[in-house]
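One structure, as structure tokens, below. Some questions next.
Excerpt of the complex: some chains, original placement.
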Amino acid sequence: MNADDIAGLRPGDRVLVVAPHPDDETIGPGGTLARLAAFGVEVHVLCVTVRRGAMYGSESDPFIREQELAKACAALGVRNQAIAWIDETGRMDISTRQRELVDLIERHEEASLAAVDPVALIIPAAGGYHQDHQAVFRAGFAAARVHPAGLKPTPRIVLGYRGVEDRWSAVDEPWWLHVDTSDYWPAKQEALRAYATQIRSAGPRSIDQIERIDAATGAAIGTRYAESFVPYRLAF
Amino acid sequence: MNADDIAGLRPGDRVLVVAPHPDDETIGPGGTLARLAAFGVEVHVLCVTVRRGAMYGSESDPFIREQELAKACAALGVRNQAIAWIDETGRMDISTRQRELVDLIERHEEASLAAVDPVALIIPAAGGYHQDHQAVFRAGFAAARVHPAGLKPTPRIVLGYRGVEDRWSAVDEPWWLHVDTSDYWPAKQEALRAYATQIRSAGPRSIDQIERIDAATGAAIGTRYAESFVPYRLAF
Amino acid sequence: MNADDIAGLRPGDRVLVVAPHPDDETIGPGGTLARLAAFGVEVHVLCVTVRRGAMYGSESDPFIREQELAKACAALGVRNQAIAWIDETGRMDISTRQRELVDLIERHEEASLAAVDPVALIIPAAGGYHQDHQAVFRAGFAAARVHPAGLKPTPRIVLGYRGVEDRWSAVDEPWWLHVDTSDYWPAKQEALRAYATQIRSAGPRSIDQIERIDAATGAAIGTRYAESFVPYRLAF
Amino acid sequence: MNADDIAGLRPGDRVLVVAPHPDDETIGPGGTLARLAAFGVEVHVLCVTVRRGAMYGSESDPFIREQELAKACAALGVRNQAIAWIDETGRMDISTRQRELVDLIERHEEASLAAVDPVALIIPAAGGYHQDHQAVFRAGFAAARVHPAGLKPTPRIVLGYRGVEDRWSAVDEPWWLHVDTSDYWPAKQEALRAYATQIRSAGPRSIDQIERIDAATGAAIGTRYAESFVPYRLAF
């Protein structure tokens, strides 16, 4: 159950991934991004925010977080990545900035629909439990609406990816698009390791548990590893 | 919002469409089949049954129905088509033959998973109001389960298509895969005309109403005509 | 498939429509409002907000927007209409004003549950992709809760209408109430034309695409044109 | 929260209720039928089957069951009622007769779409746990599809009613149409009492428990008693 390409994407096509925070682009769709990049697709990542200050019992330093992101993106073969907002106070609540978020995804200078004009937009799936993931889903979904040709870019493909603790959700969604990532687990693992301040040795944010989920997803389609997506739009 | 191929299908790939009765393969996915065939994909059609006897106030003659199917399939560019069961009494209720239906879709001599080994299986969507469509959905879905490599063919792609009166359904489904069929509406129209005994001049089985639905589906993705599908499985 | 009245509404009954922005009351339920008005039902429209400033590449001038609304409402036969909030900065995000929105729909001086005491409340359906539509749905739904007799007005009927790009939604909803608007398409078309600054010549905001959607909705119930609604409450 | 009519039905209009077995028409929508009848709407009831033989520890005698049905229908003001199939062996499984069931609802001599040409069709809701209720729902839903004008009758209104043990369901449905039956609880109670062989003194088939459910439904819309329905189609 394999194919050269993914959903008909071609070498040279562009993909935009929106991550609420650095590491979401790796935990959910990391193997898929690595496979796309290896196939010649240009992958761009927009991270919405990083916090400065206390987090998980340690300090979150935006400079270090940006370095981690760069390292992870290098491991995956991502072409370009950007972090949009530095939360200097540690109190930013992006779920109250819905309109700014839509603008960001539409028009960020480096990594946005306008800047990248991507064939595919990859966003957190609707059912994530985290308020930031929900806000980014809603904004990405709104930004992906169909525009008249020539006015604004409309991505032909819109996919939702899983978050950490992916089964803690009150929303059932059709996870029906599967990508065989067996050959790209090493790249995903390396990218996960790049997030020294984020990844834990046990629990939902551990490499071990992410591996178990990708292995079970693979079991569903008969491959060693896989990642699943919600296919919100596939227009051909 | 267009692409050369559909879901990554390539010239030479094979597709199996299962239709409860002749004309279902045209009314729902006809434009898509025509576009696939024009692109070089081999399209095979399995019709489950035709009835002999009174129907819609006229006679249903299996021989004429088969000729209509052949003509429609020619218009669409279908490679091969077969009708499995002739309902001589006009009283066959295929919803009570669930197991035979699964066997049929798995092993029919000419047009089945075993005979065609298709990349994509295209079946009626789950939410059709007609008991035969529901039965064929269930059987097709069961037949499409994942097998160990080498044991039985497992189609990488499974799509559900619309039936006539497509909005009379108590089941909400995600119609998220769209195919631009603007260039193939003439072929679909010709195939619809081939069904002289089935298509009406007004109402849900009229060419006028089918055109209106395909036009509205196109409006949703910014094209003149389109057909939508439920993407039950897309494995890459 | 027709009836003199809609859901039992009578001449002299009052209906309140809440539109996030001017034109939403026309794009979704315009034909139905025209039919209700022609039947003698009093239709009142509350528009939540218009923006001053750049929009879709041109300027949005609240004065012009209000004139357009008045012209459209005249075409539909609306009795009274009001715009509640002028967004002078162009940065208002009504999804962060949930409580004020509920108050507005409950108590706006001219067009609200308190001012109109309507039999039916017509709001955007839950599944719209636009954050403003979602916010207005939530607020309208909350405002429509059942109150003890005499305390606050409780509308017997609550319907959700479609937005532009109506099929770009991650939420499946039961669009089960249909209104034959065949005789009122001209009125809706005239109202749409009144929105010179909002309606486009192509794409989801074009008259052509709205017509295709209404025609397909009509195909579902055997009429030339129709509009569908989500019937959140129908109490008789 | 009241209205003279229900969903716009008028004196002289006809309604067809399909009940899997005698008493289902009373347990679910009995108060509504009584109110419709009192308003001048003609109510017709088609019961699909009664069993001869052992049932709930006593004997089921079709003759007695038919008398019970007649008595209950008289209490509700039903114009005409019929039982279609006598299950002489006590082993009939109507869920294997899907096609015959559709034919029955379309063409039964006395009480069917063809015989009654009703404005409204009232069937068991989709989510009933009982296989017979599910089969009757599916058949009624299929029979209610839209036909071209003049070919077959198409009911403008299709409602699903509750069964006994109405909350034992794995299917969530929108029970959004409510009917104030406060004035008709006595008639429903009398009709329930007519079913001496079916109604129990305790448990889900007791008058006490049915009263509690109708009272709670009333609480939801601010009336003493009410019945709720799933509004599958409301076309105006």
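By letter and in written order, the chains are A, B, C and D; residue numbering begins at 1 in each of them.
Rule of thumb we're sticking to: a contact is a pair of C-beta atoms (placed from the backbone, for glycine too) under 8 Å apart; a residue touches a chain by one contact, two chains touch by 3 or more.
The model shown is predicted, which means the values in this text are computed figures rather than measured ones.
The total count of identical chains across the complete complex in this file is 6, with 4 shown in place.
Here is the rule we go by: only the chains that are shown with their structure count from here on.
Listing every chain that touches subunit A and subunit D alike gives B, C. Measuring from the averaged C-alpha position of subunit B to that of subunit C gives a distance of 38 Å. The set of subunit B residues that touch two or more partner chains comprises 165, 168, 174, 203-204, 220, 222. In terms of inter-chain touching, the protein chains here follow a pattern that is not a line, ring, star or complete graph.
Looking at which chains touch one another, you get A-B, A-C, B-C, B-D, C-D.
The touching residues of subunit A, when paired with subunit C in their complex, are 96-100, 102, 126, 138-139, 141-142, 144-149, 151, 232-233.
Residues 56-57, 91, 93, 95-96, 129-131, 134, 165, 168, 170, 200, 202-206 of subunit C are the ones that touch subunit A when the two sit in their complex. Within the complex formed with subunit B, the residues of subunit A that make contact are 1-8, 146-149, 154, 156, 174, 176-180, 220-222, 226, 231-236.
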